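Yeah, one chain of the complex is gone here, protein chain that is, but the others are all in their spots.
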Amino acid sequence: MSFDITKSSIPKIAVTLREKKVSSKELTEAYLKRIKTYSRLNSYITVMENEALKQAELFDKQGYKNSDSILKGIPVSLKDIFMLKGFKTTCASKMLSNHVSVYDATVTERLKNNGAVILGKNNMDEFAMGSSNEHSFYGPVLNPWNEKMVSGGSSGGSAVAVSAGLSLISYGTDTGGSVRLPASYTGICALKPTYGRVSRYGVVAFSSSLDQPGPMARNIEDLAIAYDAVAGRDVKDSTTSKTSFESVYAYLEKNIFGKQDAYSGKCIGIPKDLLKEGVSPDVLKSFEETVLELKKAGFTFKDIKLPNAKYALDVYYIINPGEASSNLARYDGIRYGYRASDFDDLKGLYKKSRTEGFGDEVKRRIALGTFVLSAGYYDAYFAKAAKVRRLIRLDFENAYKECDLVLVPTAPTTAFKIGEKTSDPLTMYLSDIFTVPVNLAGIPSLAFPVSVSSDGLPVGMQLLGKHFDEKTLFEVASVMQHKRPDWFNRVSVE
Amino acid sequence: MKYQVVIGLEIHAQLLTNSKMFCSCSSKFGDAPNTNICPVCTAQPGTLPVLNSRAVELAIKTALALNCKINRESIFARKNYFYPDLPKGYQISQYDRPLAEKGWVEICSKEGESKKIGITRVHLEEDAGKNTHNEVGSYVDLNRAGAPLVEIVSEPDMSSPQEAVSYFKKLKLLLECLETCACNMEEGNLRCDANISLMPVGSKTFGTKVEIKNLNSFRFLEKAISYEVQRQTDVLNAGGTIEQETRLFDSSNDVTKSMRKKEQANDYKYFPEPDLMPLLADDDLLRKIKDSIPELPDAKKHRMMTQYLIGAYDAEVLSSNTMLASYYESVVLRTGEPKLSSNWIQTEVMRVLNEKKIEISDFCISSDSLAELIKMVKNGLINQNTAKEVFNDMLGSSKSAKEIVAEKGLSQIQDESAIEKIVTEVIEVSAEQIKQYKEGKTNVMGYLVGVVMKKSKGKANPSVVNALLKKKLG
Partner (left out) sequence: MIIDKKIVKKILDLSALELTDKDAEILAVQLSSILQHMKVLEGVDTKNVNPMFFGCEEEASTREDKVEVFDADLIKKENPYIEKGNFSVPNIIVGEE
């Protein structure tokens, strides 16, 4: 190939495909080779070599018209939480280690309709429960920036795939920060869409009122294209919004790309209270740098208050396990999945299959969830947490009366050492402090990479938006990318 | 110690839709196991429920007919427990805010009086699959998993097994009339659980209630409740206490048996279903559905009483079945004889229906044909006895009443002089009877009429014969 795929983008490759200067087969082969070379990073659970090449060859044979989707022939990867008919979807769990999907997720279907080439399924925290991708049946995902460090989770495999050039874009899911956090730790971009913007049909359910599939990419144009391909109403998911969806990429092309210098007028809110404690000096430094860049670019700033955001983790760790414990009740080995071989009776079948099939973190969350939902505790715990959740949402609605979007760091620290926090889940949970309020409120958040820390690890920031106002987030991120191109499109390994 | 019986019923009715509650699988009964299944109703990872609009309409229709208040907003909830016929490990139902509440239904209590039975709530939920068992193991068929149900919970307003049966029958009738449920108890699309407790007469505190599950025939319902009332009475009278539990009815021995006792009450960990948004029932929808409700049995009964001047009992019988009522009204329209038509249907027609165990829709004599027959009696063309003979002939053939009468020459003799001739003949040979009659034995008249009728081969008009005899004998 005449160019370095790790330094390209979807629009550029799309042109190259149409000019027949490269074929999808070549692209796919190149990615498959890199996946092999960097297999130690453990980014993939399943690599679909044969199928991917077959698809690539088919698209090459069909040719690439200008009217074809810009994603046609483009290699992508999916977190192993998305159903892909005829192939395994394991959710990084022993429980589903041999489960072959019998249907496609809507996200999968839309990607297929766009002609994307699916390279494989990415590693993740088991059942999406985790912030470091250390809780996988298939072993931890390594951070390509420093292989002793965690990649972040739960969409660690997807983040590493994009960061290390093992796929052009990837899709993860975000329940409490699971696309944004690994994006931040690996130096790439990610989007958690407004709740209801992207279909959850075919996404193994974790916490139903919080989950959202989200795209991950190295730059804003790829992120927008990835988002466009899957967003919009799905009748199979009753929680998807009936509001119409318009292409973000088309909007950016028309109004923003090439015009970033002329862009101004947005007011960015900063919740100073949230930044007082627990944030590392590196992250604070990067935060201040980001504010400076945005000021230079013409944005104004306002101090805002999110008085109830400090309760977000407490609320999250009651609602999330509650919903998750119910969502995971279907895993019993009867109709599919892992089934124990040694049990005496029906009760034994359930207990043994589930105890042997689930990892420790999953079992812990299920137990927690059962507790907060059980009779006698429901009102005090689950229902009370739901009320405080409403307050957190209202905080954002109030903040948006005074600003257009909010800027916060993605994580309080850079990536930490593998094994450092696994013994104390509570410390692990604190990584989610800036990401969780977003899921609770249902608002969108775009995570983008900024300066590298003093220990050579990436730092990321988040732009938080109004409900269904992803457009504004993309606009601002696009200006950011224009002003600091050195922060974007980084490749973490050769 | 005298005890008051307190009974409440929970009825589950499968809604008459084509597809299941939350997926597009067929909800048809009787297909080969696990053929009407899909990722959603087998709880494959990642699947989500989507609500069936027709199920909502039928449930609202049912609730309106039960005089319930429809909640403007109702919420779905998850009822969590582990059982092989429950693929998701939870059932999607409604808990805190159901579809409808606070309704009532009228039944005939034993004294022939009306009694109002309160309806606590009506809500939507999905059915579980079906388990079968043998010595080796158990087997799960998920064809029924996800079928749309409406659950109707009554207030504990019934005080006897008969009232409970009356209520269940009334509900079945209503559901049939509304066409919201197929009401086929053998197929299990109408099921009943009973809650029974006793309290001392005059007391204001309810006793401990015992639940009896799966009473799927009126007979079983009555027997189970009767047995349970007696069982609880015996326990209390012996100084014991009633344990809160769930029991099953053993129909081979007519007793209720305890299910395995659990250490504690079931904890279903109810919480609002996050995959389904709140259901809104706006006024337009309610009006549209209300307009689609046909005349219900009670209203029909009262209207028939007023319109046709028939009594409560007759009206009750005729309105108990939509098609029967329709048949009756069709006959009346043609004959103009509500009382006569009512008699004919209740005696002759229903006799045949019961004997042959068929419904009026399968009855071989159409309302037009029956009306024709009745009109012939009304107009004096044939007498009642002859009409019965013709009726029976009509059962066996497709001929009309007119045809049969003509063929067999069964027309009543209209010519009075002909009848008079026969009367005269009979008088001549009945000197002894006439003597008795003149001595005051008036019932001899009946005998004489009988002889005339016989001589006329049944074709004389009995009232004419009667009149003539009286005239001649003085």
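By written order: A and B. Residues from 1 in each chain.
One rule holds for everything that comes next: a residue touches a chain if its C-beta (ideal position, glycine included) is under 8 Å from a C-beta of that chain, and two chains touch if they have at least 3 such contacts.
Predicted model, so just to flag it, every value in this text is computed and none were measured.
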Open item on the list: Touch as defined at the start, partner being the missing chain; which of B:V6, B:A55, B:V229 or B:I360 qualifies?
Closed with: B:A55
Task: Hidden partner chain, touching residue among A:L368, A:A399, A:I433 or A:A477 - done: A:L368
- [ ] Among A:T6, A:S24, A:S241 or A:T410, choose the residue that contacts the chain missing from this document, as touch is defined above.
- [x] A:S241
Task: Contacting the left-out chain in the complete assembly, out of B:V165, B:L198, B:L279 or B:A387 - done: B:L279
Task: Contacts of subunit A with the absent chain, listed as residue ranges - done: 100, 102-103, 194-196, 208-210, 235, 238-242, 308, 311, 313-315, 317-318, 325, 329, 332, 334-336, 339, 343-352, 354-355, 358, 360, 363-364, 366-368, 370-372, 374, 380-381, 383-391, 393, 425-426, 440, 442
Open item on the list: Need a quick check: the contact residues on subunit B for the chain that isn't drawn.
Closed with: 17-19, 24-26, 32-39, 42, 44, 50-56, 81-84, 131-133, 135-142, 246, 248, 257, 259-260, 262, 266-267, 269, 271-272, 274, 276-280
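Criterion: only the chains that are shown with their structure count from here on.
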Task: subunit A contact footprint on subunit B (complex, rising order) - done: 39, 42-51, 78, 80, 82, 84, 87-90, 138, 140, 142, 267-271, 274-277
TODO: Using the touch rule from the top, collect the residues of subunit A that touch subunit B in their complex.
DONE: 81-83, 89, 91, 96, 99, 101-103, 105, 200-205, 208-209, 235-239, 322-323, 325-326, 328-332, 334-336, 346, 350, 370, 373-375, 378, 382
